[in-house]
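Below: one structure, written as structure tokens.
== chain A ==
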Amino acid sequence: MFSPYAYIAFFAVVGTAFILGAFAMSWFLSPSRPATLRKHDNYECGETPVGMGWVQYNVRYYLFAMVFLIFDVEAIFLIPWAVAFKKLGYLAFAEMAAFLLVLLIGLLYAWRKDALKWV
Partner candidate 1 sequence: MFPILSVIVLAPLAGAAAILLLSGLHIIGKENQAAPRAIALASTVISFLGSIWVAWEFYQYGGGGILFEEPLSWAGRGGQWLAGLGASYHLGVNGISASMVLLSGILGFVAVIASWNIKERMREYFTLVLVALCGVFGVFATLDLFFFFLFYEMASIPMYFLVGMWGSSRKDEQRTVTREYAAMKLLLYLQLGGAMILVGALGMYFGSSARSFDMTLLARENFPVELQRWLFPLLFLGFGIEAGFWPFHTWLPDGHSAAPTALSMLLAGVLLKMGGYGMVRVAMDLLPDGAAWWLGGGGTILSKVFIFCALINILYGALCAMHQKDIKYIIAYSSISHMGIVTLGFASRGVTGINGAVFQMFSHGVITALLFALAGLIYEKSHTRDITQHGGLAARMPILAVFFYLGGLATLGLPGMSGFVAEFLVFLGAFPMYKYVTLAAITGLVLTATYILRAGEKIFLGPLNTKYEAIGDVMGIEKVHLYTLTFFVILFGLFPTLLINLSNPAVTPLAQKLGGLLP
Partner candidate 2 sequence: MSNLTALSLELITALAALLFLIADAMLPKEKRGYLGYGCIAFLGLLMFGALTMGGPETLSAFGGRIVLDPLALFFKQLSIAIVFLVALLSVDVMKKLPDGHGEFYPILLFILTGMMLLAGATEFVTIFIAIELISIPSYVLAGYHKHVFKSSEAGMKYFILGAFSSALLLYGMSLVYGATGSTQLSEISTALQKLPLESPVSSGFGALLFVGLVLMMAGFGFKIAAVPFHLWAPDVYEGAPSPVTAFLSVGPKAAGIAVIIRVFLLFLEPIQHHWAHLFVILAALSMVLGNLLAIPQRNLKRMLAYSGIAQIGYVLVGLVAATNLESPGGTAQLGISSAMFYMAAYVATNLAAFSVVVVFSCLLGKEEISDLKGLSRLYPGISFCMLIALLSLAGVPPLAGFMGKFYLFSAAWSAGFHWLVGLGVLCSVISLYYYFMVIRTMYFEESPIELKLSLTWPQKLALGVTTLSILFIGIYPSCISTVTLEAARLFLP
């Protein structure tokens, strides 16, 4: 038989070929239409963009995203813990409390530093 790595190599080759094949197919099959102005838009079927795409985004978007991420991850930890709460006992409770405390400090910090305020 082949070595286990041969399968990986096989997978890689087939995967690449599939993607290239898809592009090739669309190139062959799609009807050729000369490009219109509409076609060069950033979002072909969305809003018409205003101004350049390279503008600086307000840093608050990132702050919100980060704060959101923290609590998102918190949920991932909390749900399995809550499900197995009875089996895990008090040590796990203490650990989770510590975890939440750290997050709480983070929230506190974000709040005091006006990260939650949209100006």
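As a selection rule, all candidates are chains of the complex that A comes from, given by their letters.
Convention: a contact is a pair of C-beta atoms (placed from the backbone, for glycine too) under 8 Å apart; a residue touches a chain by one contact, two chains touch by 3 or more; residues count from 1.
What you see is a predicted model; the values in this text were computed from it and never measured.
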Please find, within this complex, the candidate from 1 or 2 that touches chain A.
-> 2
Residue ranges of chain A in contact with candidate 2 within the complex = 3, 5, 91, 102, 105, 108-109, 111-113
